[in-house]
Each structure stands twice: as C-alpha cells, then as structure tokens.
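Pasting in a structure now, in structure tokens, and then I'll have a few things to ask.
Removed: one protein chain of the complex. Kept in place: all other protein chains.
In this document, chain identifiers A, B and C correspond to the written order of the chains, with residue numbering beginning at 1 in each.
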Amino acid sequence: MGSYLPSTAGQKRQMLEAVGVSQIEALYDNVPASIRLDGLDLAPGLSEMEVSAQMCALADKNHVFHTIFRGAGAYDHYIPAIVERVCNKEEFLTAYTPYQAEISQGILQSIFEYQTMICELTGMDASNASVYDGASAAAEAVAMCRDRKRNRALVSAAAHPAVIQTIQTYCAGADAEVALIPTKDGRTDLDALRAMLCDTDACVYLQQPNFYGNLEDAEATGAAAHEAGAKFILGIHPIAAAILKSPRECGADIAVGEGQPLGMPLAFGGPYLGFMACTQALFRKLPGRIVGETVDAADERCFVLTLQAREQHIRREKASSNICSNQALCAMRAAVYLAAMGSQGLQKAAQLSYAKAHYLAEELEKIGFPRRYPGAFFQEFVTETPLPAEQILAKLEAHDILGGYPVEGGILWCTTEKNTKAQIDALVGLLKEVCA
Amino acid sequence: MGSYLPSTAGQKRQMLEAVGVSQIEALYDNVPASIRLDGLDLAPGLSEMEVSAQMCALADKNHVFHTIFRGAGAYDHYIPAIVERVCNKEEFLTAYTPYQAEISQGILQSIFEYQTMICELTGMDASNASVYDGASAAAEAVAMCRDRKRNRALVSAAAHPAVIQTIQTYCAGADAEVALIPTKDGRTDLDALRAMLCDTDACVYLQQPNFYGNLEDAEATGAAAHEAGAKFILGIHPIAAAILKSPRECGADIAVGEGQPLGMPLAFGGPYLGFMACTQALFRKLPGRIVGETVDAADERCFVLTLQAREQHIRREKASSNICSNQALCAMRAAVYLAAMGSQGLQKAAQLSYAKAHYLAEELEKIGFPRRYPGAFFQEFVTETPLPAEQILAKLEAHDILGGYPVEGGILWCTTEKNTKAQIDALVGLLKEVCA
Amino acid sequence: MNLLFEKSVPGRACTLLPDCDVPNAALPEQFARQQPLHLPELSETDISRHYTELSKRVHGVNDGFYPLGSCTMKYNPALNEEIAALPGFTGIHPLQPEYTAQGCMEVLAEAERILCAVTGMEAMTFQPAAGAHGEFTGLLLIKAYHRSRGDLQRTKILVPDSAHGTNPASATMTGFEVVNVPSSPDGCVDLDALRKAAGPDTAGLMLTNPNTLGLFDKNILEITRIVHEAGGLNYYDGANLNAVMGVARPGDMGFDVVHLNLHKTFSTPHGGGGPGSGAVGVKDLLVPFLPNRHVVEKDGHYTFEDAEQTIGSVKAFYGNFLVVVRALCYMKMLGGDGMRDAAQTAVLNANYLKKLLEPYCDAATPGLCMHEFVLTMEHLKKETGVSAMDVAKSMLDYGMHPPTMYFPLIVPEALMFEPTETESKETLDWAAQTIAEILERAHTDPESLHAAPTRTPIRRPDEVRAARTPKLRYSFDA
Partner (left out) sequence: MNLLFEKSVPGRACTLLPDCDVPNAALPEQFARQQPLHLPELSETDISRHYTELSKRVHGVNDGFYPLGSCTMKYNPALNEEIAALPGFTGIHPLQPEYTAQGCMEVLAEAERILCAVTGMEAMTFQPAAGAHGEFTGLLLIKAYHRSRGDLQRTKILVPDSAHGTNPASATMTGFEVVNVPSSPDGCVDLDALRKAAGPDTAGLMLTNPNTLGLFDKNILEITRIVHEAGGLNYYDGANLNAVMGVARPGDMGFDVVHLNLHKTFSTPHGGGGPGSGAVGVKDLLVPFLPNRHVVEKDGHYTFEDAEQTIGSVKAFYGNFLVVVRALCYMKMLGGDGMRDAAQTAVLNANYLKKLLEPYCDAATPGLCMHEFVLTMEHLKKETGVSAMDVAKSMLDYGMHPPTMYFPLIVPEALMFEPTETESKETLDWAAQTIAEILERAHTDPESLHAAPTRTPIRRPDEVRAARTPKLRYSFDA
C-alpha cells in the first residue's frame, strides 16, 4: 500500500489522455507479451508505520556492544555530534554529483576542502573526491602504477586481508599479477621484498600501521621499491597519520586508506570512505572525480569538477577506471570531522588511542597475555591467550564487551580514545577472572 | 574543559585592550566584592565525548517499553518520519520568535498554516500560535472568560487531574474561584451542573473524551452553560476530533487541548503543545502570539505577528496573560503531522484507535475485566481488575508491556493505531495467565 | 509562496497507517462529526519541499549573527540535539513507573543540583515552560508564602520601569497590584523611590540584574535589603543571567526566588519561539510551596514528591523535559569554570562591540556594560529622519538579525544589542563595520534606509493592515 506517488487517479487519467493512450499498460507496447508480468511474487506493500516497526525489529535483533576492543579495519572512534548534524542536511543528502557547478558550489567547495585536508594528512599534492573504501582505493592505486612493462604488484602480507583480496580481485580482472611479500615477526620482511623486486614490478603496497597494529619501516620499504623502479603505495590509518610520519615523509608516490575512522559509524561495514592522494607526477592518473578551483564569468572564485578528460564518460573504453559515483557524503563527513577536530584534536585522538593500547598491552602482559610480536605498534596489537580465543571472547560478550578480533595465534586487540581506563581495567579484571 | 567560545586568548587580549581594561574581571566593577565568586562548587567541565557518554548512560537507565497501553494524558500515536525530519531543520530550530517578518516568513507562514489547521480541527474561527500544553491552555481559556461579574469556573471532575490542578493553580493566582462538577458513572453529572450554575459563573470546562475515556454529552453541557450566561470551553483530543463532533458543533466558545498526539514523542511529559481556538466573538481575548496575513511594500502576500496590542510587551500590567515564548516548534510538528496525515489519515488514526480500544475492551470483559462505566468511550476505558492493579501491571512490565494507568477502582487502558491485534491478543493472553 | 492548502490536491496522500486488523467498531452517530475537515492532501515530496522552501525564508543562529538583545541567541550545540533525540529520553511515558524512569528523574535532579549551585538557591522546579511561566510560578510562591503566614495585606509587587513587559503582566496574573519604580539617571533603580514604595503592603520586588540597559545595579545589596526590611521577597528575573553566571549568584545578591531561561542562558534552541524552560529556583523559605511532582533523591533512588503546601500545577507533568536534557548537556560540558568563562566572554563581546560602535552613534549609558547594551537613535532621527526601525531593517540586507528594537521603553529609539559569547571577534568586527556603513548612509542617503530591506524574501509588511483587518487563518471559501 505504501507509495510516494503524488499523482491521483484523476490526474493520471488526464495525463494518459494528453499522451494519447487509453491505459497505462499501453505505454509498454514494446515489451514482448511473453515477458510481461502479471505481478511480482512479493508481499503487498505496507504502511510507513508497519515498515518502521519491522525495520526497528530487525535493528533490535542486533546487539550493540557497550564496549568495543575490536578494530581490524573498522574503528570505534568518537564521532563529534556536529558531523551527523551537518551531513544530515537534506540539501547535501538529496543532491547528486555536482555536474551543474552554478547550483552545486556547496558540494564542490566541500569536496575541495576535503581534498585539501587529505593532501595535508598524507603530505601529498593531489587527492580525488573519494573512492568506495580503503580496499578499493588500494586496488585503484595499484592500477595507477601499472603499465605495459610493469604489471606485477607486490603487496605486503601484513596488510588487511580484505585489502589484499580486493587488490587480487582487481588485478585478476586486469590479468595482472600480485605477489605477497612475506612477513617476519608480524612485519613485512624487507629482505624478502628486496629479493623479490624485479623490473617488471609496478609497485609495492605497504600498510602502516599494518593489520597486526605493528609499525613498519615504511621509509626503507619505499626506498627499496624506488630502487627497483617501482612505485611505492602506502596505506595509512587517517587518525594515526596525525602523529606518524606522513606518506610524503616515507617517500610514497600514492597514499591511500580507509577513511571510516574520520566520523563514519561502524555500520556493519559501510558506507565507508576510500581516500587517495598522490604526488604531482601522478595526479593525472588519479581515478574518480576531482574538484578544481577556477573563476566564474564574473571572475569570482568557484569550483568545478575538473580533469574530466581522464574519466569514463569521456574516454569510455580508454579510461583507466570506471568509477563515477563515489562516497561523496562520506567525504563530507570526513571533512566535517577533521574541521571539528583540528590538528590538535586529531593528534590527541591518535595519541590517546596509542597510549591506551600501550596501557592495555602492559596490563595484559601482566595477566598472561603476552604480545606475540616485538617492536613498536600503534593502537592495535596481537597477544597470545592462555585459553582458546573463542572461549575468552564469548565470556567478554556476555559482559557486553566486544573483545579483540581472533587471529591466528591469538587475539588482535584495539583501543581508541573512547576506551576509558575504567573500561580497560574492567576488561583486564574480567580476563583475569576468566583465566583464573 | 568544554567550551563553545570561538575567542582565543590572544583575541581576548586584543578586545580587552580595545575596551580599555586590563583584565576581564575589571568588567565587573559594579558587582560588590562581597558577592563575587571565587568559583562555583561544581565539577570541572568535560569534553563532548565524556558528556555524550554520561548522557547516554542516563538515557540507558530508563526503560523504553516495547508495547504501551497507557494514555492518561500522553499518547503513543505513530509519528510519521517526515515530522522529525522537517522539524530538525536548523533554521527552524535556531531562530527565535519571528519579530522581523522580512527574514521570518518561514516560521510565520508555518504558524499561519498551523492556526488554520487548528481552526479546522476545532471548527473555530481563530487560533493562537500555541501555549505551553493542554493544561495551561485550559487555564488560559478560563482566564479569557472571567470578568468582574463572572469570576467562577465550573470544571468537570472527569477532566484530566493535571488540567484540573492547573486551572485551580491559575485561578488561585488570580483570586478566582473554581468549583468541580461532580461525576456520575464516569461522566460529568449534567443535573448537578445545572443545579450549580449561577450568574457569577464565567465558564464551564468539559473534556471530551474525558479522563476515563468516556464520551460526554458535550452539546447539552454547552447548552446548560450558555443558558446561565456562562461560556463553554471544550477540551478535546486532537486526533479524536477528526471523527467526533467538533467543538463548534458542540456549541463551544473556546476549544483547547493537548497537542502531544499530533507528532510529539512521549518524552517524559514534554515539550508538548497547548492549542487554543475560539469564536470570532472572543479572538481579541486570545492570549499569546497570533500570526496574521497582510501584504508587504511590494503588495505581495506575507505574514506577521499581529494583534500585539493584546500582549504584555505593549500592555504590561494591563495584559490578561504574560505568555510570550510558547511551543512554536511543537506547533510546527503538529502542522507537519497534520499535513502528512491529511483528513483521511487523521480520521483513520482516530478510527483505528477507537476500534482497537473496543476490541480490547471486549476481550478484557471475557476474561474478568469488566468495564467500570457504561456507555460510549473513545480510545480509553476503565476496567475493574480481578487482582490488585499493581500486581497485574508489574507482571506486564516484566513482559516489556506498559499496561494501563492505575486509577481508583481499576485500570485505565488505552490503545492507539500502533497497538496491533497481535499485541492486544498477547496482552489478553498474559492477563489471563496472571489471573488464572 | 503558496500555502500548504493551496498545494493540496484532492485524493493525494501519504500512506502512513495500516488498515484495521481488529473487528471494526462504529462510533455512535450522536457523537460523530458532521462538519467537514479541510486538512491539506499532499505527498511526502510536497511536504518536504514546502518546508525546505520555508526553511530558506528563516534566519536562525546558524545562519548568522543574531544580536537580539535580552534573548541570548547563543550557539546551540549539536550534541544537545543528539542527546535529546535518544529513544531513552523521547520514548518514556510521563506516567510510567518511577523505577523504569530513573534516568529521566536523575536528569531533573542533576540539573537542579547544578542550577542551585549557579544561582545560590536551595531547590528548583522545572515545571514552568518559559520565562514568563516561571515568573508566574515564582509570584505564586511569594503569594503562597505570605498567605501561609497570614500576611494578607501584601498585595503589591514593585517593578522597575526598565523591566520586561512580562514582569508587570505576571504580577497582574497573580492578583498583585504593580507599583512601578523609576530608574535614576544612571539607569539603576532609584533607591529613594524604592524606599518610598516599599512598605507593609509590599509582597515583593521583581528585578532583572543586570538590567535591560545592560547594567549591573551597583546597589543590588541595598535594593534587596530594602525590600526584605519591608517584609517583601525579592524575585530575580534570570533573563540576563548569562552575564553573571559563575561570577555572582542571585542568592548571594539577596534574592529569594529566581527564574532561569534555559533556552537562553543554557544554550537550548529557541525553536522559532519555543519550547523553552523557565526553571524556578527558591531559597529554603519557599521550598514548602513548590509546584507538585518535585524530584527527590533517597539512597540513590529518585521519587516524585509533592511539597507540603504546594501551589499545585502550572502545567501537566514535569515541564519541558527535553529542554532540561539539553541544558544539562551544556552544563556538563562547561562545568563551573566554563560557565564563568562564557559569562565573562559574553560581557567582553558586548563591551567590544559597544566600543566599536560608539564612534558612530550614541549609547544609552556611557562606560562599561554587561552582556548587552542599548544604543539610541534619537539624534540620528532628528538629524536625518532615519529611525531605529530603519537602521534595524537595513541590517537585514546584510544577513544580520537586528537587535531588539524600541526596548527598553525608557530609551527613545532604542536598539538593544546582545552579541553573546559564541560570536567571534571576526563577526563582531564585521558587524560593527557594517553598522557603521549603514549609519553613514543614514546621512548620505536616508531614503535607502527608509526603503530597506530590499534583499529579503519580502519587503516591509503592512502591520497596520494586519491588525485592522485580521486574517488569522486561510479561508477555503475565498
């Protein structure tokens, strides 16, 4: 019964008459009779009240954990209230790609501001308007580096598994090769990388911090790649980037990452945000929408979609990417988030996440959960467990805590600025109890 | 630590210098030293993240019942999604009273539309822009009727207790008398009323449906009031009004009511909405803001606050009411609600609420919960209970059902369109079990 | 633009409610409505676009500078709205069992505790829905107090002539007689006049401090002492608390009862004219008379209690609860120091803006001010014919909300500015420059000010016509 149709039966009759057909079905004359439907095998429509009740019941079937110590690609960072408020504005929500610059300055300027912030975060020269998520950003970055001579991508096995899978899938599509760089002690094995690199390698992809939360020697990795004539792609965590060496400082040609921590809710995996930035030398190869500054007929500064000659609607089969719709509203969320945090705030979020992880690691060490890998880490780390991980995690779940993510040989714990000392102490107390 | 201050320390210094004082405390020279505070005995400010967590924890200490069979002045009607969406627009939220008509047409027009809808619902000629709630609306209506000769208000004892209390409080303030019209079988005793009425009575206040959900003989009550030269005020439920005789049809001089059912959440009692409408003869006595149509300097239709000569900022001690801030945003909610429902939708909400109450009453009768009062009722009714009400209600609460409101001699049940047959059947099944 | 009713199309509708799933029941004919009901018939698209269009014909705090004096149009934090929308607050029935609504009750208790600390009061009620409602409640308390002591002769309320119109109106509503107390030339209460007015018939004094000229009355302790010595009580109109919160407390100034505008001082949005919250705080002596359903804590459990000699209800239930939720968010953010900071910055902003404007026009009072100040266009009008109204209307063309016009009544051609603390120096600089330009234009091109505004959705409305031939609703017959 639900409907968003303004037309009344009477108006439809008037319109049919104006069109010159007697009934609405006649508009479908071109549809072969053999495939015209009698109706769909679906329940009848419902009223808004019923749909609301059904959908709320579905939401209620999920459990929202009170406390979260799990990251592994999706992070429970604090989302300032202003982010939701701004991005809920219907003007932003219900517009499409800003093709008509004259009535789209709001979106164009917000993307230009986003691009600037991503450049600042990464230290790069140019950013696009966003791609689907961090994993597809990594895959698109690999595609940017390939040419006829260099067709293989070397990807750190310590990157997020979904990122690796996505790069593999994209490369398989393009009949390009992917080789995994093995890990050693939870980090990319630099010696192995150096041994693998050859002159048909297009790029090296490294994630910093890596999937296990460990900090990599990104500069050395980049240097190795460049020595072999390959490009260096660095995948980063955008909040960690506030205090970690920037991709620029690490020598990256392309920086990519998952923008979810910048104000996007966990939302069962999406919508998230893929950000991509690169050096001046590469910007014409960036896929997706890009906003540029120009002036209007009155010589006032304004913004437009630009460099469209790269894109599919112009180049068609010669385009290097097919992306058009992206994650514009998520990019706006990120921009509002970064504007609200400012440099100090973002550094604080990073520093708090870091300090809390180190406090947790220390406390866990004391009760028999030693760290599995040595060396520096950021907000995530793997510990061994005195009992099977599943058993431990189930106990935590019963106390409304989503514990770390079970990985081979242990648990991958994560903290953000949201995890208070009280929460951490409670977690440790509970674990102690479980394992006693 | 929290702050919404844009000024930086450096800017404050510049401004102090411009003002010509050396430190900010010097601006308070007029404040006697003896009462200047050293500081407040309060916890230090918090970050947004901490406040958010604390406030969410408070919200979590409340229980949101899955199913509600309680009304008694606050009704769980369905709120269309468009209501929240529209009324959350920051332009509406962050503006104040539309004193400057040139930049306030949005609010002025929306109030004009609201006034029109209230006139339609009540059948009256004029409505104000809202007052605080249904109870204060009733009290203000009584004040409209009083003059030197007629100083007593007769109020049905079957009205909502809070309405009666509020009328009493307002009248006590004005040194005016209130007399309660006794009830008989859950309805206002018309014979008693006729016997009470005298020529110093200003008005008769009746509620339809009354507190027990029963339908009153409003026309006869109005006729009795008028016969004695008193005004007739009818308090109505705005959704019931879609199918019940309008106040106009009942002969009312003033119609008032609690607008909460028109799109306002239960919200622990507020903000709600008091609506007031009256006949042409009385509109200059209406308290509060009123919006009127006029034209601007270019002869275009526009809207302004009008009839301000009635108001306190002009008349000061001669004003009959002091109201200025009202419930404007709630009035907008009501207008959006009524626009979304339309006449058909509102009648459906009323009819569904009515039918479900009658089904529930019938089913309850079958299991030993007979109705306490005979005759017609709307969406609420009182039943007797085979066990003490508290015992029954506690059992329902354990099943996430908020049962009816305990009143003398039984329970006051309520249904709205949200109560499905399945919910009603489950309730009845549970009660049967409890009382078995 | 068209009205909803003019956009209505017969038969158009949103599909909101399901069909009936229980046996139908027919309303007896004698109760059934015959009168037609004209509500607009619209699709959701229509409604959404209508209000989107309306939203573009409104100026809110989020749209720009809004120095509307006496209204404290400070920024409304996004967090407040997020929290007030939590189902754990919006979904609670006011009459559900107390044990299932402890969070709501704690909100009221916690807000009371903080506001008592801020005002120096003993207890607070949130039942009043707005400032004027709070005044009414406060005066009822004063009345009840005197009555309870058998002191029935106290029939007069003293009100300074600079007071908001609500003060005398509230006094009248409460059955008191209003005695106007003049201001002395410096804008403060004339102490001699006050001494003369105060006496055995004095029920109380209503005072706004800082007053509507933006001045903190330096004789405040003397004022409240005079009234107390006459046996009256002192009522503090908290409309201007934003100037002094954290700096000085009405309780310490000698006030016995105070109302606060949570929607002003405590950052909850004004909503186009409400809902507000006019919380009323009282000292010990008035506690026994508080409105009913006052939250009380016992061993960490909250209950509603009625005061012994309660004045009753001024509305149903417990007040505009969600407004209190927002205010509590704000107070938790700021804490004691933050409130003081906010007040001091509000005062600094007002003084700074006043300083910037003084070269171009006359202030009603010289020297320092509190959180607001009043300019007078009296000379300007004499010289150029340009009125305070013309200046205000010209400001509309620059995307700025004008100050309060023609108030307080004791200042001719008054413009009352309250910039609030959430405005930046940049905004104040811009505003001052803009106003200076307007004032200059008053001399060079007064006509353009008479004709202003020209860039707004409508031009100046004909208010006289509106009042003389009232059209208060859309007519379906026309």
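Just so it is clear, a residue touches a chain if its C-beta (ideal position, glycine included) is under 8 Å from a C-beta of that chain, and two chains touch if they have at least 3 such contacts.
Just so you know, these numbers come straight off a predicted model, no measurement behind them.
Undergrad: Touched by the hidden chain, which of the shown chains?
TA: Looking at the entire complex, the absent chain's contacts are A, B, C.
Undergrad: If I consider the whole complex, including the chain that's not displayed, which of A:Ser22, A:Thr200, A:Asn322 or A:Gln391 touches that chain?
TA: From the options A:Ser22, A:Thr200, A:Asn322 or A:Gln391, the contact with the absent chain belongs to A:Asn322.
Undergrad: Among C:Tyr75, C:Phe216 or C:Tyr474, which residue is in touch with the absent chain?
TA: C:Tyr75
Undergrad: Looking at the full complex, which residue from A:Ala242, A:Met276, A:Leu364 or A:Leu431 touches the chain that isn't shown here?
TA: Of the candidates A:Ala242, A:Met276, A:Leu364 or A:Leu431, A:Ala242 is in touch with the missing chain.
Undergrad: Could you tell me which of A:Val142, A:Ile181, A:Ala252 or A:Ile290 touches the chain that is not displayed?
TA: In the complete complex, the chain left out is touched by residue A:Ile290.
Undergrad: In the full complex, which residues of subunit B touch the absent chain?
TA: So the residues of subunit B touching the missing chain come out as 1-11, 45-50, 80-82, 84-86, 90-91.
Undergrad: Considering the entire assembly, which residues of subunit C contact the chain that has been omitted?
TA: Residues 7, 9, 12, 15, 43-46, 48-49, 52, 56, 62-64, 75, 77-78, 333, 422-424, 426 of subunit C touch the chain that is not shown.
To be clear about the criterion, only the chains that are shown with their structure count from here on.
Undergrad: Take each protein chain as a node, join two nodes whenever their chains touch, and name the resulting shape: line, ring, star, complete or other.
TA: Graph shape here is complete: every pair of chains touches.
Undergrad: Look at the interfaces A-C and B-C and say which one is made up of more C-beta pairs in contact.
TA: Between the two chain pairs, B-C has more contacting C-beta pairs.
Undergrad: Between subunit A and subunit B, what's the gap in Å when you average each chain's C-alpha atoms?
TA: That pair's centroid distance is 47 Å.
Undergrad: Can you work out the whole-Å distance between the CA centroids of subunit A and subunit C?
TA: Those two chain centres are 45 Å apart.
Undergrad: If you average the Cα atoms of subunit B and of subunit C to get two centres, how far apart are those centres in Å?
TA: Each chain reduced to its C-alpha mean, subunit B and subunit C end up 20 Å apart.
Undergrad: Could you list which residues of subunit B touch at least two other chains?
TA: In subunit B, residues 48, 52, 78, 80, 85, 88-90, 417 touch at least two other chains, as defined above.
Undergrad: By residue number and range, which residues of subunit C touch two or more other chains?
TA: Those would be 12, 14, 16-18, 42, 44, 48, 52, 77, 79, 81-82.
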